[in-house]
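And then chain A:
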Amino acid sequence: QGEPAEVAEEVEEVAEEVGEEAEEVAEEVAEEVEEVVEEEVEDLEPIVIGSIQDLSGPASIPGQANAWGAEYAVQVINENGGINGRMLEIITLDCKNDLNEGINAYRKLVDEHEVTAIIGPPLSNPASGWVELSEEDQVPIVGHFMDEVCTTDPDTGEAYPYMFLAEPSCSSQSFAIAKFAMEELGLTKFATLYNTGNAFAVAHAKPFMEYVVDNGGEVVGEETFTWADTDYSAQALKIVQAAPEAVFLSDYVNQAALAYDFLRDAGYEGVILGANTLALPFPDLVKNEVYDLYYLQNYDMLNPEAGGYELFTTHMEDVGTDYPKSNAGFGWDAVQVLVAAMRKAEDPTNGPELRDLLEQTDGVELAERTITIDPATHRPSNMGMYIADYDENMQIRILTYIEP
Partner candidate 1 sequence: MALQLTINGISIGAIYALIAVGFAVVFNIMRFSNFAHGGMISACAFISFFFQRAFDPPPPFFVTVLFSAVCGMGIALLIDTLGYRRIRLKNSPKIYYFLMSLTFAILIEQILTVFFGTDIYGFPSVFKSQTFEIGSMIFKTMNIVILAVSVVILVALVWMINKTKIGLAIRAVAINADTSRLMGINSSVIVTVIFIIAGVLAGVSGVFLGVQYGVFPSVGPSMMLKGFIASIIGGLGSLSGAIFAALALGLIEMFLTFFIGATEATVILFGIMLAFLFIRPQGIMGIIVEDKA
Partner candidate 2 sequence: MTEQILKTHNLSKAFGGVCAVKDFNMEINAGRIRGIIGPNGAGKTTIFNLLSRIYKEDEGTIEFAGQDVTSKSQIEVARMGLSRTFQNTRLFVGLNVLDNVKVALDHDGKYSLFSALFKLPFRNKQERMIKEKAMSCLELLNLDEFAKLSPSNLSYGYQRRVEIARALANDPKVLMLDEPAAGLNPEETSMLMDFIKDIQAKYPNLAILVIEHRMELIMNLCDHIYVQDSGLTIAEGTPAEIQSNPKVLAAYLGEEE
Partner candidate 3 sequence: MNILDITGLRVWYDKIEAIHCVDLKFEEGKITAIIGSNGAGKTTIINAISGMVKRDGQLFYKGKLLTDKSHKVVREGIIQVPEGRRVFAGLTTEENLLLGAYSLENRKEISGLLQQQYALFPRLEERKKQDAGTLSGGEQQMLAIARGLMAKPQVLMLDEPSLGLAPIITNDVFNKITTIREQGITVILVEQNAKKSLSICDHAYVIENGHVVMEGSGDELLHNEKVAHAYLSTTVDEIE
């Protein structure tokens, strides 16, 4: 019959034609795909940022929580697609709360890992060494070094171009508690007891006293001690004699707990105000009864309704501790601020561009609230503080939120 053979021939011809076309198409497609893929591969190279934290040394507890927060934030961001498709890589180095170490870590990140930006430590000592360096290298630093001197020049008040703070500063925190004490508690006579050797404590106590004086209050006692002292009973006695209505304690929790006990032992029965270091485990550390104590909190950490609840509980589970640490939130927040700027950037690895965008940070979503950075000071302008105390079971109880 011969038909099938003809058909077969025809089919073959058609197939050949189609094949040629298909090949062409396939080639075209492949080329296009290749182009696209090439572009994407370029995009997929991760953005490297650094994180300098107190992994060891005297501030390692807050430092490690900070490091955790930053790394966790990076993990979550990457899980959700990174920055416009690009992954983020974070390298954490130790600075031991030591200036020299901090500078070495900074140099290593900038020179060897060529990081785009750096997340800073909770304490100001190492950070103060980067003020000039970051400007010279054009590497933005977003951190939680709450001292004003890390973000603005103490002599001129101008902001250091590459230093940014992602949390309320020491002075705004002190203002908050002072405002609370004067307006809500109606107190006017205050005293302070702090460690002159501790930058954190000094940076709280001084603005606190300024605020009190500026708002018609009175500072009846300013007592100090240094790292070498372990006994504050002489200071406590003097404070009792001066009879203030409230005493402000702004040290780290160890010294603050001691100060609390010395005050109570000396017979002081008034109000005691504290910095955010007086959160848990403070009541476990003091021997006297805890009463009339009000202190600052950055987050409403144990409130399931609040935005940061999940973050803080994850942290507690992850590292196995009983106490929520606001530092986990600090690390998280700093990354959010940085990432927001990177998302807007044309080139997220360009330091000067990031810097300009960071200055315009406005309404960026943090663990709990949003942040807007004041371009004049490089510090948040919209973040207030919670005031908390302890209930009968020594659980944190948030009393109020003080607007900035």
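As a selection rule, all candidates are chains of the complex that A comes from, given by their letters.
To be clear about the criterion, a contact is a pair of C-beta atoms (placed from the backbone, for glycine too) under 8 Å apart; a residue touches a chain by one contact, two chains touch by 3 or more; residues count from 1.
It should be emphasised that the depicted structure is a prediction, and the values quoted were computed from it without experimental measurement.
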| task | Identify which of the numbered candidates 1, 2 or 3 touches chain A in this complex. | result | 1
| field | Touching residues (chain side chain A, partner candidate 1) in the complex | value | 56-61, 64, 196, 223-231, 233-235, 237-238, 241, 253-254, 257-258, 261, 264-267, 281, 284-288
